[in-house]
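Sharing a structure, written as structure tokens. Questions coming.
Let's turn to chain A:
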Amino acid sequence: MNNKFFNFKKILLTSAIFFSSLYLPLNANSKVLRIGAIPDQNQEVLDKRFNLFSKELSKSLDVKVKYIPVINYVAAVTGFRTNDLDLVWFGGLSGVQARLQTPNSIVIAQRDIDKEFKSIFIVNKKLKLGPISNKNELKKLKNLRFTFGSENSTSGRLMPEYFLNDAGIKIKDFKGKKAGFSGSHDATIALVNGGAYDAGALNKQVWENNLKNNPKRTNNLNLFWITPDYVDYHWVAQGNLDNRFRKGFTKELKSTILNLDIKNIEHKKILDMFNAKKFIEAESSDYKYIEEIARKLKKIR
Partner candidate 1 sequence: MNKLKLNPSSITFLAILVCLPLAYELFINFHIGGIELFKEFVISAFNPKINNEIIFTLVKRLNETFLIAFSSWLISIIFGIFFGILSSEIFYKILNLPIFLRSFLNLFLTFIRSIHELIWGLILMQIYGINFSIGIIAICLPFIAINAKVFSEQIENINHKTIESIKQINGTKSSTLLTLVWAPILKTYKNYGLYRLECAIRSTAVLGLFGVGGIGTSIFLCFQTLNFRELWTYLWGLAFLIIISKELLKKFNLSKTSEKFLTYFIIALFCISLFSLYFFVYFIFNKNAIPFNSINNFLISNFSLISYDFLKLLLETIVLCLLSTGITISFPPICILIFNNKIGIKIIRSISFLFRLIPPPVLILILLMFNDPSISLAAITLGLHNAAITSKLLLVNLHNQDNKQYIAMKSLGVSKRSSWLLGSFVKQANSYLAYCAYRSDIIIRETAILGVIGSVGLGWQLQESLSSFAWEEVIIILFAYSSIAIIGELINGKIKSNLA
Partner candidate 2 sequence: MINTLLELKEVSYVNKNNFTLKNISLKIKSGEKIALLGKSGAGKTTLISILNGTIKPNKGKVKLFNTEFDKLNLYQKSKISTIWQDLRLIEDLSAEQNVNCGLLGKRSFLFAFKNLLNISSFKKAHQYMKVCNLQKSIFSKNIRKISGGQKQRVAIARSLIQESDILLADEPFNNLDPKITLNIKNLLLINKNKIKVPNTTLVSLHRLDLLNDFNRIIGMKYGEILFDLEKTKLKKSHLNMIY
């Protein structure tokens, strides 16, 4: 009889032990540089990208680096505020939100492509709306069902909404007096392509990726408008890293990221994962107008 339940007993015991070891707070060791990122990519991409990046940082800075996955934008911003993440790859909006909530935080770098980031508007083919050149023509989207991507996405929500407002369209002007949130750029493509929504807005990069790799998914779509440039993703670090690790640590960190070189094979792997040629300097002032827009749209209060 006892033998039959031996397994269960064992499982119970091991789980109890595991359990207690897991309860130890994750941040017990303050000498570990914890990096995080907003979850806007596939799991595989995220894991690979940030594990490679961690390894490189660890090598050149000689500290332990740990990638801590977070479940959504809100969690990423909060994790940064609560000091559980030291260095986070934020989007434009989430970065601004995080920096406002976390005094002394520092903008470290952005990618070359983040300086001139673009969103696009797409429409379903059955509407027979051709591409427009002037943003005022966005008015044609009135009374259609419209979807953004994720609520906190800069390219999938904030900037598109800003340009819509600029053209005189409020969210209330869409069908149902509301816009949908598909949750992601890919979902926006799928939903507009399928016809559940008439139009949507998303990251231009994702759109181009889909055109290349998944032409089937974009069959029923027309490109409607490409937005002007704006700044997006950036690395943000805590302000107390020098105290925690050593003098000048933040500087070293910054130069390590900026010196990632596409000619170096190891570095190229990382940069490829980020879809970038290199990282460039960024200032918090670059993101001032993102903050203004976010305040106008009540994403920052």
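Per the selection procedure, all candidates are chains of the complex that A comes from, given by their letters.
Heads up, the rule we're going with is that contacts are C-beta pairs under 8 Å (C-beta built on N, C-alpha and C of every residue); 3 or more make two chains touch, one makes a residue touch a chain; residues count from 1.
Because the structure is predicted, anything quoted here is derived from the model rather than measured.
*Asks:* Using the touch rule from the top, find which candidate among 1 or 2 meets chain A in this complex.
*Replies:* 1
*Asks:* Please name which positions on chain A make contact with candidate 1 in the complex.
*Replies:* Chain A residues touching candidate 1: 1-2, 4-5, 7-9, 11-13, 15-16, 18-20, 22-23, 25-27, 39-44, 46-47, 68-71, 73-75, 77-79, 81-85, 97, 101, 124, 126, 145, 147, 151-152, 176, 178-184, 186-187, 190-191, 193-197, 216-217, 219-220, 298-301.
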